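Encoded as structure tokens, the structure appears first; notes follow it.
All protein chains of the complex are present and in place, except for one that has been dropped.
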Amino acid sequence: MCLAIPMRVTRVEGDPNDFTTNQIATVDADGISRQIRLDVVDHWPAVGDYVIIHAGFAIHSLVEEEALKNIALLQELAENTPEELLS
Amino acid sequence: MKHLDEYRDRELAAPLVAELRRAVSKPLRVMEVCGSHTMAIFRNGLRSILPTGLELVSGPGCPVCVTSASHMDAFIAIAGRPGVRVAIFGDLFRVPGSHGSLAEAGSKGAKIDIVYSPMDALELAVANPGDLLVFLGVGFETTTPGIAATILAAHHRRVDNFLVFSTQKTMPAAMETLLSDPQLKIDGLLCPGHVSSIIGAAAWQPLADNYRLACVVAGFETADLLKGLTLLARQVANDSIKVENAYPRAVSWEGNPRAQAMVAEIFEPADMDWRGLGRIPLSGLKIREQYAHFDALSRLAITLPEAEEPKGCLCGDILKGISTPRHCPLFAGRCTPATPVGPCMVSSEGTCAAYYKYGQDLES
Partner (left out) sequence: MTGKTIQLDHGSGGLASQQLIAEVFLKHLDNPTLHSLEDSAVLANQPGRLAFTTDSYVVDPIFFPGGDIGKLAVHGTINDLAMRGARPYCLSLGLILEEGLELDELEKVIISISEACREAGVAIVTGDTKVVPRGKADKIFINTSGIGFIDDHIDISAKNAKKGDIVILSGTMGDHGITIMTRQAGIAVEGKLASDTMPLHRLVATLLKEIPGSVHVLRDPTRGGVATTLNEVAGNCGLGIELREESLPVRPEVRAACELLGLEPLYLANEGKCLVIVAAEEATRALQIIRGCQEGREAAIIGELVAGKPGRVIINTPVGGARVVTPLHGIPLPRIC
């Protein structure tokens, strides 16, 4: 029900604890960029981090470690690893 | 695109097709709750290669589809008021109400702006101080935090001509209602990935516990979908019912506390009308009294008109997974993407639109 895509943060503005500041990031992916809002992101990103964006708002900071874990999980599955290892 | 292409890679996905075939050892009905899952499954052509025995039914997770006709009628009525300019997500543009759509209202002079983000709607309000800008809010847990943040920003910036008409919906309450229908027979839920980013995988635990439903939170790329379905099939085959998170790069067990706090600041639970499901207690969100200045319902004194549901339309049963578009007398005849009757045909992710667009005669 909700399209959301990961993009890379190139600039961060605002104070995560002060909603009277504009909590804005510039993000890019494959040669396009756009300003998005950080008001509801789970963890405040640093430049270079990836965030998952829905309707102009970052909803999740994508941690490299989790991404690697996610990929590993898919690869393990393909090799028929017991599901206990997957959670 | 990084963090996207990896999961579409043929090298990764191809073995998962075989894996899924092995995992389905007995007949299995799975509801993909989320409309974006429905679309992603069709776009990948997965239905044409699913193992026999695995049946997918599409659930109520398309916000446009479950927007009640009375809400659509109210949206269209507001758009026609003098001095009002409405901002919408593109998804809403062609959704039919009882009579006509926003697209038709636009052709008759209503000012309608299509925006990508609610924040863009706020900027339109600032840029057009002579108009009262009403953002027509639809969506589930993923979309609502951004709308809440936009209201808070309007509050801090003291924008006086920005209103939100909230028909925001919450998924777990609606799922409880669906699952309590004795006609509904499903073994597992493919749980919505991005809704779960906000509310956490833990939100599905009561459904696993109370209804003995396999629950797997999944992402939207090819490998994510195949893996999600495989895990569901295994849970059922092994009778080890639980909530699994197959989308850890975007979803944690607890969800996103900042987004949850933002929503709680602006909104409070309310009863909500769902197209096809009727009124479900506390399955929606209304703007709190403290922010009533931004609430279109109170500032414009909106009373919801009685909606006329289109005759013969099976959208209600289709949303419940009880029926499929093929059983609807209107499907592909009177009701097509060009002339939609029911809401499931309108959004390109609606079950009927998806069947029409990607499913026609592939199975023949």
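Note that the chains take the letters A and B in the order they are written out, and that residue 1 is the start of every chain.
Simple rule for what comes next: a contact is a pair of C-beta atoms (placed from the backbone, for glycine too) under 8 Å apart; a residue touches a chain by one contact, two chains touch by 3 or more.
The structure displayed is predicted, hence computed values, not measured ones.
Among B:A69, B:V115, B:C191 or B:V243, only B:V115 touches the chain left out of the display. In the full complex, chain B contacts the hidden chain through residues 1, 4, 8, 10, 13-14, 17, 35-36, 42-49, 62-64, 87, 89-91, 93-94, 103, 113-116, 120-121, 123-124, 139, 143, 222, 226, 336-338, 347-349, 356-362. Residue positions on chain A in contact with the hidden chain: 1-3, 5, 7, 28-34, 53-55, in rising order.
Convention: only the chains that are shown with their structure count from here on.
Chain A and chain B have CA centres that are 21 Å apart. Residues of chain A touching chain B in their complex: 1-8, 19-20, 22, 29-30, 36-37, 39-42, 50, 52, 54-57, 59-60, 62-63, 66-67, 69-71, 73-75, 77-80, 83, 86-87.
Only residues 1-4, 6-7, 12, 15-16, 19, 22, 34-36, 61-63, 89, 116-120, 139-140, 142-143, 145-146, 148-149, 152-153, 156, 192, 194-195, 197-198, 219-220, 223-224, 227, 230-231, 234, 238, 240, 244-252, 255-259, 262, 349 of chain B touch chain A when the two sit together in their complex.
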